[in-house]
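For this depiction, one protein chain was excluded, whereas all remaining protein chains were kept in their positions.
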Amino acid sequence: MRHEVRFSGFGGQGIILAAVILGRAAALYDGKHAVQTQVYGPEARGGASMSAVIIDDEPILYPEVTVPDIYVIMSQEGFERYGAKAPAEAVMVIDSDMVEARPACRFVEVKATSEARITLGKVIVANIVMLGAVVATTGVVSDAAIEKAVLDSVPKGTEKLNLAALRKGMELVRVKKP
Amino acid sequence: MRHEVRFSGFGGQGIILAAVILGRAAALYDGKHAVQTQVYGPEARGGASMSAVIIDDEPILYPEVTVPDIYVIMSQEGFERYGAKAPAEAVMVIDSDMVEARPACRFVEVKATSEARITLGKVIVANIVMLGAVVATTGVVSDAAIEKAVLDSVPKGTEKLNLAALRKGMELVRVKKP
Amino acid sequence: MSRVEFMQGNTACAEGALAAGCGFFAGYPITPSTEVAEHMAAKLPKRKGVFVQMEDEIASIAAVIGASWTGARAMTATSGPGFSLMMENLGYAVMTETPCVVVNIQRGGPSTGQPTLGAQGDMLQCRFGSHGDYSIIALSPSSVQEMFELTAKAFSLSERYRVPAFLMGDEIIGHMRERLTIPDSVEVAARRRLEPGTLPYTAGEDGIPGFPTFGQGYGVHVTGLTHDERGYPAATNPRLHEKLVMRLVHKVESARKEMADYVVTNPGAEQVFISYGAPARSVFQLLHDRPGEEIGHLRLRVVWPFPEFALGEFPDAKTFLVPEMNLGQVAREIQRHTDVPVIPVPRLGGDLHPPAMLAKALEASR
Amino acid sequence: MSRVEFMQGNTACAEGALAAGCGFFAGYPITPSTEVAEHMAAKLPKRKGVFVQMEDEIASIAAVIGASWTGARAMTATSGPGFSLMMENLGYAVMTETPCVVVNIQRGGPSTGQPTLGAQGDMLQCRFGSHGDYSIIALSPSSVQEMFELTAKAFSLSERYRVPAFLMGDEIIGHMRERLTIPDSVEVAARRRLEPGTLPYTAGEDGIPGFPTFGQGYGVHVTGLTHDERGYPAATNPRLHEKLVMRLVHKVESARKEMADYVVTNPGAEQVFISYGAPARSVFQLLHDRPGEEIGHLRLRVVWPFPEFALGEFPDAKTFLVPEMNLGQVAREIQRHTDVPVIPVPRLGGDLHPPAMLAKALEASR
Amino acid sequence: MSFRDWYRADRLPTIYCAGCGNGTVINCALHAVDTLGWRWEDTIFVSGIGCSSRAPGYIRTDSLHTTHGRALAFATGIKLARPELHVVVFTGDGDLAAIGGNHFIHACRRNVDMTVICMNNWIYGMTGGQGSPTTPRGAITTTTPYGSGEGVFDLSALAVAAGANHVARWTSYHVKELTNAIDAGLRTPGFSLIEVLTQCPTAYGRRNKLREVSDTIEYLKTHAILLQRYNRLVAEGKPVPEDMFTVGEFVRRNRPAMGVPP
Amino acid sequence: MSFRDWYRADRLPTIYCAGCGNGTVINCALHAVDTLGWRWEDTIFVSGIGCSSRAPGYIRTDSLHTTHGRALAFATGIKLARPELHVVVFTGDGDLAAIGGNHFIHACRRNVDMTVICMNNWIYGMTGGQGSPTTPRGAITTTTPYGSGEGVFDLSALAVAAGANHVARWTSYHVKELTNAIDAGLRTPGFSLIEVLTQCPTAYGRRNKLREVSDTIEYLKTHAILLQRYNRLVAEGKPVPEDMFTVGEFVRRNRPAMGVPP
Amino acid sequence: MKLAIDSSRCKGCNLCMLVCPYRIFKEGKEQNERGIILPELDRPERCPNCRLQKLYGRTLCGLCQMICPDQAIRWDDEAKNERQKVEVEF
Partner (left out) sequence: MKLAIDSSRCKGCNLCMLVCPYRIFKEGKEQNERGIILPELDRPERCPNCRLQKLYGRTLCGLCQMICPDQAIRWDDEAKNERQKVEVEF
């Protein structure tokens, strides 16, 4: 089963790191195949940032994202550029602190930024909160895999914080699921 | 009738100028076709210098010299590199001040360098003396043409000297011809 | 009244440029092209033109492009190593649609190779030597007279199509002296000015936008980045890039017929030589020496864009023989366009194909 | 034990070089290749290797060549504009038979074009971009794993044949992350040393002379001028030049079979895709999505020297479809070698051919 | 007219990162050009490639955004072909002094009549933060992960040695002095270099303990020492702190120049 | 061993014109290398393209005759890859300072441990006499038929400004001083430039009233002024004739260098 | 004249804050739709340029405008009848 996950937000939110971690989790710890790509370019500096991960049980042949089925949106502009046209079958995880709009598809709201700032004390882990949320929502990779991937992707000394953020994200979603 | 004239000597003797003047005479004043070529390259500096002129009544198609029928040789090294293999049917005009060897073909000896130095007072016109000699020997261009070509090729103020040199060369040969 | 001279090919090239109204020359000396620059250095200042010797070939072509944007007809001249250095900025000229003429008096390569001997080894380089896809114009003279004429024509084509035009000469023609007739005046197409109110990179049907000369209030932005019709960078829009590159290629390729300039001899022949530049002289000689035989000759004066339809001028052709002073560079292109066997007759080393060599190739191909 | 990573193509390329024993990297940053240099900057110093950022790309390839003469396995990495600047010194590497690996992570051209998007527009440039006639080796990876493997292989081929080897990647593969398995060790051919008593440019049957490493008492003179077997300049001897250039070309072209590296799928097919680099991924997808149909696929991992005999692997071929992220550059080469219709499927703009686009081309060609 | 009228409003905001000094430098340059009364129709901005080199694209005059490092060679062509046009070049430390170093010293030598404004941010900004010829020893960049170990160019000193008629250095903090220096450059016939030390928070600051924009501004403010004062200290044998850099006018002279309008 | 043993006897005589100063400079360089006791097996000569750049081809060591202007970049690769090798570069004014100017200033900046000997004959000799960046104002060359109108590089001053550890200038007349200066360069860790003003009777002298070899030698002899003497004159406010050039050691310092053997 | 920050241009770098001698710019609090926190203006009518630009016919001080790297600071003409409360601080 091929999943296409699209992450978007603005520069500095760690959109790309989140995507890499997800890809890593799938490819190294879940025995799946994964391709991670991202948008480069000077435009990426100020404005919207985007990265995508394709995860599949079979080898990934065509590596470009066609129709994502999972969206992770962390800014209003990111929503407008990369999320607004999400098809009805998709699922979107939204940082509701940052995004006003809501899509036509199924979506989950996560107050990732404020949770990161207030509960965890570091706004920069909002992306990991989102990652936890998306894994909990979709199960696109296993919990064990994402934990391992987070652990070996974050700077030394920040493992605990990031793990807490990941779990916080999972929890926020699971709480919602009745 | 295609004539191929090969000039050779060492750098500084004006070998190339002589060839250009001959070509000019043919192309501009005798209504013939002419192609002048020369050897380039760092080697040309110290050692032998070579230039060739092809003169024909018809347009010159293939512009490279194949078997010259006229040789103008002004140094021993020039003789060795470019004149030694002259075919029997050729004619060679030799500066006998500079060249020890003699070819198997018909040849005319001209003391061009000493004539230039002693009679004309300027060793640098030895090449023009040779030019006079070759025209007188072969008639490859007309006397009028070569005179005009000399006149418009030499530095201003030296016309007389060069004309004298040209005539001297002609004279030296004509004297020899019985 | 026209003037008659006995002149070197390189000097004739410079004279052709001057006759075509070239007012700016920037260059860097290199054997065997240097005489072009030297003649321009002597002549341009007397005509209120500008000659400047730059610090290298990269700077030379850059200065030429800069000057061209002020409206000047601008040129540089070089040979292999310098030509290689120009590749990046030539791509810039293509992308920005800057008229300019680049003379390459080819010498033996690769690398420093044979600085003083002739070759035609840069024919594919001038076509493909810069990164990315593009098209250019290249002309190859076979005589001193053509050094003059085709240089002037290069200006005409470059100005009209807003694409670099290459005079792909060689040391043999560049260094030989022959009679040259210099006409009183030479007609050269002028670049079309940008209509006020039109966006600077909006092109008409022919794909060629009008030219917004600097200093005339157009306020145009010129960039080597992929740009929209305003000239503004738009380097992440795939379809815009596609459209731009397609237009740049198309404006040249679609004018192949208009630009074509070739000479056909014996169209009924079964064996046909295809030549350009110096080797044409060997073919001339061969045909002259064998008056009885019907041997065809297609001589290209414009090599790029390649006039593939010219092959059709020889409906009975059974073989195309392609003498080149390289390992068969244009022969490769010919092979793409015909089922008739194409036989490269390569000659390396700096001297022309002796006619006997062509005769041998002719026999062998029968 | 081999290591498994989730890695970017560019980083995998650097890892491939390190695995192949690359001890010297000189480069100049340029998008989208910069990560190759950055990874080397981080890794080489820890292995007693040398990383140096030069003042430009001309200097980068020059330093690489210099280092190679001391015996080092040396590499640089760049993209279009920088690649264009390297053309002169690449010719020097060819002429002096200097092993070196040049990575080109292709981006949209011409000129500055699309710095952050992928292309394959430099495939003919790497073959013909320097002046004069010559041959080189070029490899094109289609996955992150191949970025690693083919970089290592590029070293192997370059060392063995003493000719520059190009890793012609593209932004898509260069920037994507995939799983990469790094083996414990990689086998790389070593350059053969010059036998004492042999002249430095005397070549055996394979046309490849032994290598006289600097600093070992060979007292060799290395020049880009045409040279004799002693290595001494001999730039005015036509036949010597001819012989030298023919050897340089021949040693590569005659080893086409030895070097060939391609993957054949469905040899019995009538419709055959030929691909290299990123577009292979689109072809994979198409074939996967249409399991019932017999569609052929020839995937080239070594593009130059072109393995024309590989076309023969598809004896029933009725059309060759060639999807490239350029206007049909390798398609031109294919056209030279076959009477089967060759249909370029060009894609410009930076994104891959969607499989549907290939399907359409397939239908259209039926 | 104000300097703001020289901008292409339809292209703002720029692609520059928040707090990038380039915008400030453009303001100062346009202010100088504007108050001098130059007409935009007669003024050409030229640049190479880099963040700094994007500047001409935001200015409404004719402008040529060329290839990396080559701006001065293109500009030379423009200026020699039409000396009546004013030519101003925007460039960066990488563009001017790494790949473009040769055109730099030769334009100085020829003393071509143009004004070159170099945003020296000690880094390659556009490509994401590699070392440049002005990267300080020890600084961390993506290509000097263990600290830069190469020598550092003094761009102004190079320009003086190479023959430029006018050379000055200021910073993006010193907006008034910078504007005046550019004004002097525009007025001086011949080649003028105005080197501007500029903050690049994204590619340089972030990795070198100057994370906030204000950190670099503070650095520029506190480490600049006026040339005259520096010379006085040296003459008096007094110590000058190692990490200070001189600002001010290094040379203003009248050597023969090329491309000066008749 | 004598310096004569460093030549490839089988390649002599050189292609140089009679009276060309290049041969003298090579003598001095080989003498310095020889007396220092360097082994030819460990010494690499590198050059670009030009008459001067043909020098390595006459020397029996390993040698790399590269592309025009790029010698220093090639040499940098050699030296960084194997610092234990000695690297000496022969170059010309055109090779080093025209097309090669960027590699020149960057090799100085990096202070790569090598010795560069530049035969500055004020002209492009190899290509037949075009102007170079050191061609004096007013001089006639084939590309300046009405007299050169461009500024002139002071190569030594540029090297100092760019960061070289050792810079000296002499002439082909001053064979002893030149040999000593080269010796100092060879000994100094880091980059060393020895600029040698040299006669080119063929391409320069002939057109500039220095027809005889002895004319240029006479010129070099009478117009050289020792740096120390020049400085004294200037300090004393005494006039220095306009057309004199300084010779001597311009700098010898100990900045951090690259490629120094461990 | 009225000092204004163009919210479509400002990137929130706070350089204006660093240079204004009157401390007219204060750190903002609200993120706008582009994720940017604009500085806030503290009694901008204190700015000499607001008060005296018209009078002198040229820009006074102007430091904030000159340093603003995003051309986001401008002075607008005020509606004719708008009152100005000027409090000069020493």
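Lettered A, B, C, D, E, F and G in written order, each chain numbered from 1.
Just so we're on the same page, a contact is a pair of C-beta atoms (placed from the backbone, for glycine too) under 8 Å apart; a residue touches a chain by one contact, two chains touch by 3 or more.
The structure presented is a predicted model; accordingly, all values stated were derived computationally and were not measured.
In the full complex, the chain left out of view touches B, F.
Among the residues B:Phe10, B:Tyr40 or B:Phe107, only B:Phe10 touches the chain that is left out of the figure.
Contact between chain B and the absent chain runs through residues 10, 46-47, 75-77, 98, 100.
One chain of the complex is left out; on chain F, the residues touching it are 2, 4, 7, 12-14, 16-24, 27-28, 31, 172-173, 175-176, 179, 213-214, 217.
We take it that only the chains that are shown with their structure count from here on.
Chain B and chain E have Cα centroids lying 61 Å from one another.
Between the Cα centres of chain E and chain F there is a gap of 32 Å.
Put simply, the C-alpha centre of chain A and that of chain G have 39 angstrom between them.
Counting only residues that touch two or more partner chains, chain C has 31, 55-56, 58, 81, 88, 92, 111-112, 115-117, 223-225, 235-236, 351.
In chain G, the residues that touch at least two other chains are 11.
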